[in-house]
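Here the structure is laid out as structure tokens; the discussion comes afterwards.
Left out: one protein chain. Kept in place: all the others.
In this document, chain identifiers A, B and C correspond to the written order of the chains, with residue numbering beginning at 1 in each.
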Amino acid sequence: MSAQPGDPGQPDPSPELDRLYADFERNSMAPLWTQTNDLMPLAPRPSAVPFVWRWSELLDIARRAGDLVPVGRGGERRAIGLANPGLAPTAYATPTLWCAIQWLGAFETAPEHRHAQNAFRFVVEGEGVWTVVNGDPVRMSRGDLLLTPGWNFHGHHNDTDQPMAWIDGLDVPFAHDMDLGFFEFGSERVTDEASPHVSRSERLWAHPGLTPLSSQEAQVATPLGAYRWEHTDAALREQLALEDEGHPATVEQGHAAIKYTNPTTGGDVLPTMRCEFHRLRAGTRTATRREVGSSVWQVFAGSGAVVMDGERREVVTGDLFVLPSWTAWSLEASDELDLFRFSDAPIVERLQFQRTYLPDTDRLFPGSRG
Amino acid sequence: MSAQPGDPGQPDPSPELDRLYADFERNSMAPLWTQTNDLMPLAPRPSAVPFVWRWSELLDIARRAGDLVPVGRGGERRAIGLANPGLAPTAYATPTLWCAIQWLGAFETAPEHRHAQNAFRFVVEGEGVWTVVNGDPVRMSRGDLLLTPGWNFHGHHNDTDQPMAWIDGLDVPFAHDMDLGFFEFGSERVTDEASPHVSRSERLWAHPGLTPLSSQEAQVATPLGAYRWEHTDAALREQLALEDEGHPATVEQGHAAIKYTNPTTGGDVLPTMRCEFHRLRAGTRTATRREVGSSVWQVFAGSGAVVMDGERREVVTGDLFVLPSWTAWSLEASDELDLFRFSDAPIVERLQFQRTYLPDTDRLFPGSRG
Amino acid sequence: MSAQPGDPGQPDPSPELDRLYADFERNSMAPLWTQTNDLMPLAPRPSAVPFVWRWSELLDIARRAGDLVPVGRGGERRAIGLANPGLAPTAYATPTLWCAIQWLGAFETAPEHRHAQNAFRFVVEGEGVWTVVNGDPVRMSRGDLLLTPGWNFHGHHNDTDQPMAWIDGLDVPFAHDMDLGFFEFGSERVTDEASPHVSRSERLWAHPGLTPLSSQEAQVATPLGAYRWEHTDAALREQLALEDEGHPATVEQGHAAIKYTNPTTGGDVLPTMRCEFHRLRAGTRTATRREVGSSVWQVFAGSGAVVMDGERREVVTGDLFVLPSWTAWSLEASDELDLFRFSDAPIVERLQFQRTYLPDTDRLFPGSRG
Partner (left out) sequence: MSAQPGDPGQPDPSPELDRLYADFERNSMAPLWTQTNDLMPLAPRPSAVPFVWRWSELLDIARRAGDLVPVGRGGERRAIGLANPGLAPTAYATPTLWCAIQWLGAFETAPEHRHAQNAFRFVVEGEGVWTVVNGDPVRMSRGDLLLTPGWNFHGHHNDTDQPMAWIDGLDVPFAHDMDLGFFEFGSERVTDEASPHVSRSERLWAHPGLTPLSSQEAQVATPLGAYRWEHTDAALREQLALEDEGHPATVEQGHAAIKYTNPTTGGDVLPTMRCEFHRLRAGTRTATRREVGSSVWQVFAGSGAVVMDGERREVVTGDLFVLPSWTAWSLEASDELDLFRFSDAPIVERLQFQRTYLPDTDRLFPGSRG
């Protein structure tokens, strides 16, 4: 796809040109005119590819890792990343996002550490592990989103005799490639081995529209450590019920969705990652969209399909798929379909690159950018 | 307190000075030097006075108004304002805040209208009325805070055979004195006479940390129409429990408090008014504070006392009191004491006049202002 | 204008009603239904009136005050306020704004003090005084806007053998009525008696689009102490030239205008007051507007007329006039007309009461409020 001799605007071959190009290289320089097409395409042309991972396979592999791979200081986490085939040899899901399945055996502990990278966990099945964030033990159960904003110490311990798996989402690729990360080891055991039903952060912050008067400053990441399934489920159910009653509530017909937010700002839970949950009524097909920025989805319940750049892939509970930037995508629900999503939308929006295109209706947002 | 002849910096009396002063008046002018002390005191010297209104008396009077005064178009609301004695002849509670007890008889309707002024209602006892905000019926029950941001149509209807009373809070004095208000009549009846247990706004917005993906913009006032007692109570209970367990959660020892917030911003529910709820353990005495800006408090449950500029007044459930700007205040709880508060703090803070002083420890916030 | 017995929605007279009203008063209560019309009119109905003060008269009176009234500690400033006839007995220009002519005789000093109230000075003619703001001497010359944000020490000294007059603008009425003000005495003499051509604040901040790397935080008020006439004049001249060349630059045809801004935020120079400068080509008549909030204007050069609520008043250099909230106003330029304006727009906008109406075209902004 690079410019070739003879392309419009390209220089004619000559010995002088060869010498010039050699001097570029010798001086650590490189011409723009041979690479504009690659570097600055008409629209994003991601190396990352749309891809689906099967939960059944991930889970099986993670279980085997549970038998073979220790967890402890030095091998901090038994996490296996989704490695986008277009981004090999890295283990990145997208250029910004890391997504891994993590496995913790009966009574095991993943030691405490902290890093500038932001992290969360989402639980598609199972229970029994507590993640301890800055000394606050947070129960992990099906449908819960658990937050670990950058530079908070955290470890995990399995309080039961059963293994548990979940997914981790981090901005590791972004922080790595932009050279933003810091890391520090903490306690070998979690600093609080209690296993309370609700964390202290929830007791302080999980009251709708109510915030502690002792903590009035906006915070860069959410102070709420857990977003529980019961609330997410209720919010989505109400949106669909309101739609049934004729009131605006859903994103589009048959498509309910919530954004997890930082209660101190009303914005995203993390400076770099947006987390959402979507519910589609059986039979719904969403409008096809292209968006700037990438995302990772996990089917939480139900079955259906995702169409990515025209290719239709069936998905069931636990399956994960990746949408690179500007991929045309839509979702189809065979039965009621629940999906968790995380994306790098805060990066895109805070740096003012946002753009959305709906090809079916030829609508572009924001209008002023097009 | 005005400057007098002979005061330092004041001119000597003379016929020329008399003529000058007369010419000032004739030309609609006025000298600063005779009024600096009044106009620009060393610290706020409010005309409003600290004052207590007794709920038992308010309720009795409101009941009599219920018998004598119709409610309907033209007499839009059967509301009786707390008239600060220092602000006579106005019916202002403070220079910015209006607070009234409103009474609605069995099956009565207060017709719909809207105004630029922001409003809320707080219910210290009773139930049976629905306030309909932009067509969304919102149940009013004990301990609930109900919001009517500026320029939303609203009316109230009593769905039962029992009267009900509550308090209204508005920024009417501020909007009136600054000439900011608009008013428009709406439907004579409420536009939706249903009496659902939860409003549509709650179904969309009252999920902790979750916001509808269909509504991502920050809004100038909260989209959540009701903040329910069960959540407020739970938040306060948890703060005190966390304190018992040794974790930071309360404003000061024995003093739990929440701020009601706009879930789209994490900030105040209304552009001009802050709403809070406070709970003091039995036996707690809060640190004495002076703050810029005024507030109105209502005892919700329990008994105790408020000390205002050194004067101690006992208060019980339903009693209301007013703290003018810079009043030295503290609270004492005889038994567990619950209080609702609203203030003009957003006006003060958005315009950068905030200042707090703790006389016992001689601490001033923000430090840079003093 | 208050509700009368027999008005719709008003109670029928009766001895019981009389007793109720008496009990209201005895209990420091007041009914809403008798005052809604006054308190919450359909649109702002200011007590302040549109009014014009003549510079020739102000100046003459100020000169006489210069002879009769000392300036010094206790009589801090020889300032004579514009007292809006509708706001008597106060000396307020509008409910929020204070505007005074200040007179400083040859070699006189107005001692240093500071106050939470925000202030500026604008010079319509003359020179020779330095205002010393936090120790930084700022020259005052014709056409300059000089800033004294809240809680900065400031004094003035006349470095010449000629008197000088200028106007002061403050948010004194707002701070007084809302009980927000603090005041502290400083040095009897100004702390730096130098008379440099440019202040230190200008040397740091008056470079277009350039800010010191040592000072990167947003500041609540402008750090720039002086906005010089040469820059204002150039900016307006360029707007009109661009208009001539067919490019968008002016507010409306023939009407150039700038806003003085805080270089650390791009917003208003002061938290409570907006300062603007307007230039109308000879023959221009501006579209009639109604705006929420009040303003004070001073003709800087040229002659023309202001039409306020239908009444046309001719104005010449130095004349001041006041526009209360929601007054319909337009300007007419006989010859090229330059005007300085200050307003309480930041109060209105930060508290979300802004609304503008153009009666000739029946357009309302923002659309969503109407």
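By definition in this document, a contact is a pair of C-beta atoms (placed from the backbone, for glycine too) under 8 Å apart; a residue touches a chain by one contact, two chains touch by 3 or more.
It should be emphasised that the depicted structure is a prediction, and the values quoted were computed from it without experimental measurement.
Chemist: Quick check: which displayed chains does the absent chain contact?
Modeler: A, C
Chemist: Considering the complete complex, identify which of C:S14, C:S56 or C:T211 is in touch with the unshown chain.
Modeler: Touches the omitted chain: C:T211.
Chemist: Would you mind spotting which of C:L224, C:M273 or C:V292 touches the chain that isn't drawn?
Modeler: Counting the whole complex, the residue in contact with the absent chain is C:L224.
Chemist: Among C:A249, C:A287, C:V316 or C:L364, which residue is in contact with the omitted chain in the full complex?
Modeler: In the full complex, the listed residue that touches the missing chain is C:A249.
Chemist: Give me the chain C residues in contact with the hidden chain, please.
Modeler: Its contact residues with the unshown chain are 200, 203-214, 216, 218, 222, 224, 227, 231-232, 234-235, 238-239, 241-242, 247-251, 257-266, 269, 276, 278.
Chemist: Footprint of the hidden chain on chain A, which residues?
Modeler: The list for chain A reads 3, 7-11, 14, 16-17, 20, 23-24, 27-33, 35-36, 39-46, 48, 51, 53, 57-58, 61, 64-65, 67-85, 90-91, 95-96, 100, 115-117, 150-151, 172, 174-184, 220-221, 271-272, 292-294, 324-326, 344, 346-348, 350-353, 355, 369.
In this text, only the chains that are shown with their structure count from here on.
Chemist: Which chains are in contact with both chain A and chain B?
Modeler: Expected: no chain.
Chemist: Please report how far chain A has to rotate so that its Cα atoms sit on those of chain C, a copy of the same sequence, as a value between 0 and 180° in steps of 5.
Modeler: It is a rotation of 180 degrees, to the nearest 5.
Chemist: Take the average of all CA coordinates in chain A, do the same for chain B, and state the distance between these two points in whole angstrom.
Modeler: 43
Chemist: Can you work out the whole-Å distance between the CA centroids of chain B and chain C?
Modeler: The separation of the two C-alpha centroids amounts to 29 Å.
Chemist: Taking each residue of chain B in turn, which ones touch at least two of the other chains?
Modeler: Not one residue in chain B touches at least two other chains.
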